[in-house]
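For this view, one protein chain was removed and the others were kept in their places.
Right, chain A next:
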Amino acid sequence: MPEFQIKKTQKAYDVCIVGSGAGGGMAAYVLANAGIKVVLLEAGPLYDPAKNVTQLKWPWESPRRGASTPYRNFGDFDAAYGGWELDGEPYTHKDGTKFDWFRSRMVGGRTNHWGRISLRFGPKDFKHRSIDGLGDDWPIGYDDVAPYYDKVDKLVGVFGSIENFDNEPNGIFLPPPRPRLHELFIKESGQKLNIPVIPSRLSILTKPINKDRGACFFCSQCNRGCTVHADFSSSSVLVKPAIATGNVDIIPNAMVREVLTNAEGLATGVSFVNKDDKQEYTVTAKTVILAASACESARLMLNSKSSRHPNGISNSSDVVGRYLHDSTGAGMGGIIPKLIGRKRYNEDGVGGMHVYTPWWLDNKKLNFPRGYHIEYGGGMGMPGYGFGFGMQGTNGKYPGRDGVQKEAGGYGASLKDDYRYFYGANIGMAGRGEAIARIDNYCEIDPNTVDKYGIPVLRFHYKWSDYEINQAKHMKETFQEIIHNAGGVVTWGNDGTAENQYGLEAPGRIIHEVGTTRMGDDPKKSAVNKHNQAHECKNLFVVDGGPFVSQADKNPTWTILALAMRASEFIIDEKKKQNL
């Protein structure tokens, strides 16, 4: 007997899904409810926020007071297992370019800690090349996706308000929470500037929608995962009920190596290494769905080489990995002096902002082609690591409680009172914009490097263009106006220069990466068709952010969910017709 052998799982499945985030979770949910036998592979451990609890913990319960660690990049209480760097799973860069890749290895993936900002793409977002000549149009339009957005709204739950904007479609909304005090200041500022500030659209249940999930109890901690499942995460809203159908076998800690194919080039299943016993396995299925994240699915396809697919599976176009793009991001913050010394009350609210700003201008009149939306923060949040840092930059700038301007810095009882005095007077904002998808921004297989499982890793090549840099400059100018008109003073983020690209975040930082397996009608220019089906392998589908042709000035999750649902219904139809 050789020491190294590959074990076959005995059971044959209808569908094998790789990844359990928004796309994989939705596919598992839809297929399992249609009676299809599914095996769901996840590279991380099982996770349920009702059992894996960090919600309602106090900062002092963490020895680092909630600070981030290499294991929890967004703080000690954050739900995400993983981060920008994973031990033994490197990625590399080409030509000195930068791309930061955030990976959550756990059931539910990055939906466990995400911002719950649940925006539909608008009609223009699917046809932007027709408007400005840049990038490409999608092979589908808003009307194709709208019925699925409706179904997602009802299945998952999202609050918001009917505004009838032309490119910010209405949804089927639960009632939004009232704005917090600092959000009223921002709204008032927006009115003066003709910038819309409207109720946010978050997938958080302000009212119960079924008996399985509770309603929000306003602790503001969605990023920690919710013990009553009142917000959307794939783990609790999709994977859990999918498993309850009895039609899904979930295999955690399964790191998929490649898609297996037969002589005809059709997918027959996948091979994976089990992280628990370090053994190699294969699992067979009639259809394979990749939902491992835009870059991880591209990596899998590129690593799945065979005589029929010498350039990676369904990649004779050489498109897989290309057109990678992330949302742009820039931020700024300040103090509203009127809010200094404010009365205390519980203003936690829901996890994240109660108001936001959708894109409101006409790009034809601007020096950048695509828009951005603005997310807001501030107020009397729970103190954590970093609370009070840099007081010497604040307490010398404003008169104190006694009306006297004091020397910056200091110590003692007077300093101690400053922290109370300035608490809750801060506001912050962040722009999230659309970048142009370009063929020369890509991930590819690094020819020299493997991860600890022996799987060749990704190498990134990514550069922002003037379009994104000019957009970031506009963000900064707008933020400054909003802060000033709210009666505020800028305290951070006003450091934009041409040299630092006006504070534009490095690509990848917004964790909205999409485009690597883009959809299209032309197999020479796209990896999958309008049903998320691989052009050159009809029983292979990709349902994460990879098939996006362009990433709008929205957040990608709601569209990933809608398209995964749409693709899953297509699979069910095709199976009925015995085409799969």
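FYI, a residue touches a chain if its C-beta (ideal position, glycine included) is under 8 Å from a C-beta of that chain, and two chains touch if they have at least 3 such contacts; residues count from 1.
In this section, contacts and distances are computed from a predicted model.
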As a check of understanding, state which of "Glycogen debranching protein GlgX", "Chromate resistance efflux protein ChrA", "Gluconate 2-dehydrogenase subunit 3 family protein" or "Peptide ABC transporter substrate-binding protein" is the UniProt name of the chain not shown.
"Gluconate 2-dehydrogenase subunit 3 family protein"
By the document's definition of touch, the residue of A:143, A:362 or A:407 touching the omitted chain is A:407
Using the document's definition of touch, tell me which of A:382, A:490 or A:506 contacts the absent chain.
A:382
Quick one: say which of A:13, A:121, A:138 or A:159 touches the chain that got left out.
A:159
Missing-chain contacts on chain A, rising order, are 45, 52-54, 56-67, 69, 71-72, 77, 81, 87, 159, 161, 174-181, 184, 188, 199, 206-207, 217-220, 338, 342-350, 380-392, 396, 407-413, 415-417, 419-420, 423
